[in-house]
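Note that one protein chain of the assembly has been removed; the remaining protein chains are unaltered in position.
Chain naming follows the written order as A, B and C, and within any one chain the residues start at number 1.
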Amino acid sequence: MELNIRIAGAAGQGMQTIGYILSKVFSRGGHEVFSVMDYQSRVRGGHNYYQIRVSDRVITAKNDELDMLVALNKESIELEKSDIKDGGIIIYDGGANGEISYEKCQMCVSVPFAKIAVEAAGDKIYSNTAAVGAVLGFIGYDLEILYDVINKFFYHKKGAGVAKSNIDTARAGAKFAKKSDRKPAIEEMKCTRSEKMLINGNEAIALGALAAGCKFFCSYPMTPSTSIFVNAAKYSHEFNAVVEQAEDEMAAINMIIGASYAGVRSMTTTSGGGYCLMVEGIGFAAIAELPVVIVNSQRSGPSTGLPTRTEQGDLLFTINASHGDFLRVVLAPSSPRDAFYLTIKAFELADKYQLPVTILDDQYLADTYVTIDEFDLSGVSIDRHLMSDDELSGLDEYHRYAVTDSGISPRALPSQSRHVVVSDSDEHTSDGHLTEDIDAAMQMKHKRASKLKRLDEDMKPPDIFGDAAAKNVLLTWGSTFGVAHELLEQKKKDSISLVNIQEIWPLSGEFFEDFLKDKRCIAVEGNQSGQLAKLIRQISGIKVDTILKYDGRPFTLNYLEEKLKEKGVL
Amino acid sequence: MELNIRIAGAAGQGMQTIGYILSKVFSRGGHEVFSVMDYQSRVRGGHNYYQIRVSDRVITAKNDELDMLVALNKESIELEKSDIKDGGIIIYDGGANGEISYEKCQMCVSVPFAKIAVEAAGDKIYSNTAAVGAVLGFIGYDLEILYDVINKFFYHKKGAGVAKSNIDTARAGAKFAKKSDRKPAIEEMKCTRSEKMLINGNEAIALGALAAGCKFFCSYPMTPSTSIFVNAAKYSHEFNAVVEQAEDEMAAINMIIGASYAGVRSMTTTSGGGYCLMVEGIGFAAIAELPVVIVNSQRSGPSTGLPTRTEQGDLLFTINASHGDFLRVVLAPSSPRDAFYLTIKAFELADKYQLPVTILDDQYLADTYVTIDEFDLSGVSIDRHLMSDDELSGLDEYHRYAVTDSGISPRALPSQSRHVVVSDSDEHTSDGHLTEDIDAAMQMKHKRASKLKRLDEDMKPPDIFGDAAAKNVLLTWGSTFGVAHELLEQKKKDSISLVNIQEIWPLSGEFFEDFLKDKRCIAVEGNQSGQLAKLIRQISGIKVDTILKYDGRPFTLNYLEEKLKEKGVL
Amino acid sequence: MFDTQVENAWCPGCGNFSILRTLKEALLELDLKPHEIVLVSGIGQAAKLPHYVNANVLNGLHGRALPAAAGVKIANHRLHVIVTSGDGDLYGEGGNHFIHNIRRNIDITVIAHDNQVYGLTKGQAAPTSDPGFKTKVQVDGVILDRVNQLGLAVTLGANFVARSFTGDRAHLKEMMKAAISKKGFSLLDVLQPCISFNKHNTFKWYKERVYHIDSEHDRTDKPAAFEKAIEWGDKIPIGVIYEGKRPAFSSLLRALKDSTLVENRTDMNTLRSILRNYM
Partner (left out) sequence: MFDTQVENAWCPGCGNFSILRTLKEALLELDLKPHEIVLVSGIGQAAKLPHYVNANVLNGLHGRALPAAAGVKIANHRLHVIVTSGDGDLYGEGGNHFIHNIRRNIDITVIAHDNQVYGLTKGQAAPTSDPGFKTKVQVDGVILDRVNQLGLAVTLGANFVARSFTGDRAHLKEMMKAAISKKGFSLLDVLQPCISFNKHNTFKWYKERVYHIDSEHDRTDKPAAFEKAIEWGDKIPIGVIYEGKRPAFSSLLRALKDSTLVENRTDMNTLRSILRNYM
């Protein structure tokens, strides 16, 4: 069973709310949900949509073949109808304009959203809720779940009155649908009651950070990263965290570096343009060996580009950002679930190796809601990798950058003991003071680089799916994994395997030299120049073909399938 | 004939002045000069030196085997004597401490610099000039050249009085040497009168920019780039250029972008940390297709690092800087001569392809003085690649980003005609206005990328030296070329060829795939991770071994020779 | 003359429309032509304004409108350079350029759309937000003080410092014309209700508070201007707060004495003679 619904309209029509509510209802009803947002860089008007794919098996990608279009305005019908499948459905408010028809559709039904809203709750601002009710009414979904979800959603935010008005409107919308003589022919959707979570990438990152004990969030707002920051603020009371808006991105990165120096796990969130401004700070964190976690939520570049759209265009930039050579970690989660655990890992690696870690998120991952099992917290523990008070009290002298075999210097905090802690952006002696001495400088350069050995062991190697001997290999990183994985699951072709990379830097070439040798390799990535392909060739010498998408929209199953066919691989 | 002199002492002792004067004297006397500065990040004190290599054949590298050490303080003798060749010479001011001796040396002679200065000019601040006089006296160089150089140098800067005091002191220093019973055994140095130039990398870049018609220099000071900015200021009257110090690097890059939009060739100069802060601006220039030239004078990183030392650590950063994919040009001159011509080319490419061009300079190239033939200006012409007034007046509508086959849109300036010019950091339609339209956005992305085809033809391919069939290939880029070239010239080994890359991005892989195939390839570069080696593998798949140096000091002939021997190549 | 076909992306009812309309009228009344004007902005809702005017446009980076504008003016000081951008853009991300371009006294006009909020990024505090203002990020309300941009401009001696309000279009137009006509750095801060994200500083809120600065006020006296600039609360003064007479930056630049920089030509013989110094 599968149902693919797109709700389209203008910004300000509350699409995000009803999209989220519908997703939540399906999720609570025991279905798997995959919901994607498509929005413009404006607050009101324009054209936007929210697309919800519902299924009874695991789904991890967007699909542009719609079963149902819910059009909140007239323009949306025109703009979106070409994506509707044969036998699809359009639900819209025909208002005074009357009925429409569209040859491909099994039914085009006008539901007077506004009228229902006004009648049920006295205000047409509830129109979108009428639409939700109607949708669920038509498909015969369990409405009690809907009322429950609406109640929870609005009760806390806007109070009992608004919750009730919404429920009344939803009920009226559903009633309208039930009473309608038009009955859509769709597969039956069996509801159960599920305890799964519905979560998007940015929520998962915020929760991951809080789980990791991050206590200081300091950012300058920037789409699509802002929701991480907002989610951290939302729970700041519960976790006693400080959430501070910086005056600019240089401030943000340097504030978290300062807080890290003083011992607090800290994070900043931004997107490409803001990341540019943090690049100098990343080098500072590296040479001063101060753990920080930075989220770069990629959006379509270069420059301001398409500011609310997705892209995977910052891989090589992030890996090489800032002048000089230094060790850093870059993690690129492939799903909200992975985003949660990788964020925790980001803090762990940052503390253990005393270096900056960047999480490469993107608008698609950030805003996409999926159904997942509850996070398993049993394995989550916080190790700050700090010296104990006992260890410190036994010391005559403390050198912050003491040279060790592992390259990791035991870390103490300022005021933890009588020992002072000296950190510096200049090259320094082991006690942290700036130096012009060649030997001292070389020792530090080597010390920092030598951490790679142990770090390499902590980096999870790429995941392989399908037959390792298959002669075609698709390579994905970050958010593009889901679409490739789902497509290959569907197609079940022995001739294609999939390699996905989430812990993307440092990345050792050995695996690729071995695994990719004499195979047809294709990187599937959301950028214009094939950055993963370049990276793999850089570390392994292996030439990798590409399937790229860089129009600001995520890969869809259909698109990838078509491209693989063009390449003769499918 | 060769003479290698190191003048060592503390900052504030005027080493730079006398080093420069000596270099100029040798250059004017018809010798080839190669002079390197080694200084700390402080204004007074510490330990610094100026090293002058003089020869009667072309020299392009530093050599650490000294014929002569001129020690301006006692500490310098201790710190530097190990670099003196067997049979070398030490000249120093023994003062009250009396004579020293050093077994390796043919002579250690105390010259009372301070006393000579006081006697000749009444002030010991002229001590350094006494040293110059003594050096030239001992080696029997044409002293008239010296007096002439001193006169020119001081006359303009400090007036006739100071010039005379310096000449008197130099004369007294020389006299002291001539009257001394110690006569160094060195090869005779025949003086002619030469009209060659003595120039360093940063002077050459400033002059190149002025030659190219750059009229706006806007920078924030940062070692080792500042001298480009200072040299531009020096000639600002002659060229009617505006030289403005920005409040920070974001200001600098955005100011030159603004000036470029309004039609002026503009440049900013910085080093790694400042370049970090310009990265966002570079993306803006790229999407808005505004020509700008940025100099990144590399110094030893990461972060503040060793701020007055050299490194080639920013190659991959510069090539990948800023989010998203876009076309840019990176040029890395290998000598002051090349720096001049490549700077002119930087402006030409920037204007022709309407994109940002970065020149990768470094402290070594910046501060190294060499003897070269006068620049040939006959081939220098300025083509702004702008629409003519006639072309514009014939137009009904002007679209700044009109789509063309070459990807290059005809460029008009604001107020050049009645047509308005609209430029934007957002993705835009051809008339420059921001757009959310997929097709329009894709068209722009493709338009910009399509410029690569023509650009590739304008990029000079790598230079090959030696036998193209040699089984060993050294690869260099930027400032490290000179040392490899001179060493190979010396060694005349058929088994080693040299490939040097100055026009380093975009770089096509074809040449390397061909040329390097089945050869032993070694990149010789001044960084810790072998960035050129990585880059070549990225574009060609070919694995490249490395000889690296990243202690903040340039390669020397001895060092490279030793490393090549270790590799079994020499 | 200044109208365009570009689709407007602002929320219906936004104060920005009043600024847009008034600016076009002011330009018309000043008898300026589209090609003589460059509108420069950063990123934000306000920063979209240049797209809605038929004129030269440089729509740059968030926070960097001022340096871009300064560069344009230096390159061609005959152009009329007007920055029209958001309060976050100009005083937040762009704060350093705000300070230093006033010091530079670059001859541009800055129209700040002061909605006391970050509009485009959906409602975080701006540097101009009132303490206590709650947002999804400032969940406990803003605890920083307002930036007092007019006080800063007076302190640094901008040549023209004024405030207006979108709800008083006649006043706004008058201020715009005065600001554009004045040589040197002109700041016009415009109170602009954001109906979507600022439910505190509403049209009504402003309307009830603004009053016209009376003619008694000595706008050439810095300390008096300072006192006027720091007034904020139940009464908010609108009008010209300060006027200075420092010479504009471009008038002090030697290279611009005879022509604009874009017209200056390079003479290779100058270079030839300079090269002699290196011999």
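Convention: a residue touches a chain if its C-beta (ideal position, glycine included) is under 8 Å from a C-beta of that chain, and two chains touch if they have at least 3 such contacts.
Note that this is a predicted model, so its numbers are computed, not measured.
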Hidden-chain contact residue, picked from the options A:V36, A:A130 or A:M255: A:M255
Identified contact with the non-displayed chain, of A:S110, A:Q354 or A:S417: A:S417
Given A:G263, A:P461 or A:P506, the one touching the chain that is not displayed: A:G263
Residue, one of C:G60, C:G86, C:P127 or C:G167, that touches the chain absent here: C:P127
Residue of B:Q51, B:S110, B:T304 or B:T435 in touch with the missing chain, whole complex considered: B:T304
Residue, one of A:E80, A:D168, A:E247 or A:E525, that touches the chain absent here: A:E247
Those residues of subunit A which, in the complete complex, touch the missing chain: 28, 195-199, 203, 207, 210-213, 215-216, 218, 235-242, 244, 246-248, 250-252, 254-264, 266, 280-281, 284, 288, 374-375, 377, 380, 382, 413-415, 417-426, 432-434
Positions on subunit B where the hidden chain makes contact: 12, 40-46, 220-223, 226, 229-230, 233-234, 236-237, 243, 245, 247-248, 273, 303-304, 307
Residues of subunit C in contact with the chain not shown: 92-96, 99-100, 102-105, 127, 140, 143-148, 151-152, 154-157, 222-223, 226-227, 229-230, 246, 249, 252-254
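Here is the rule we use: only the chains that are shown with their structure count from here on.
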Computed distance of Cα centres, subunit C from subunit A, in Å: 37
Distance between the centres, which are taken as Cα means, of subunit B and subunit A, whole angstrom: 44
Intercentroid distance (Cα basis), subunit C paired with subunit B, Å: 40
Interface hub residues of subunit A, defined as touching at least two other chains: 40-41, 46, 273, 303-304, 307
Junction residues of subunit C - those touching two or more other chains: 43, 61, 63
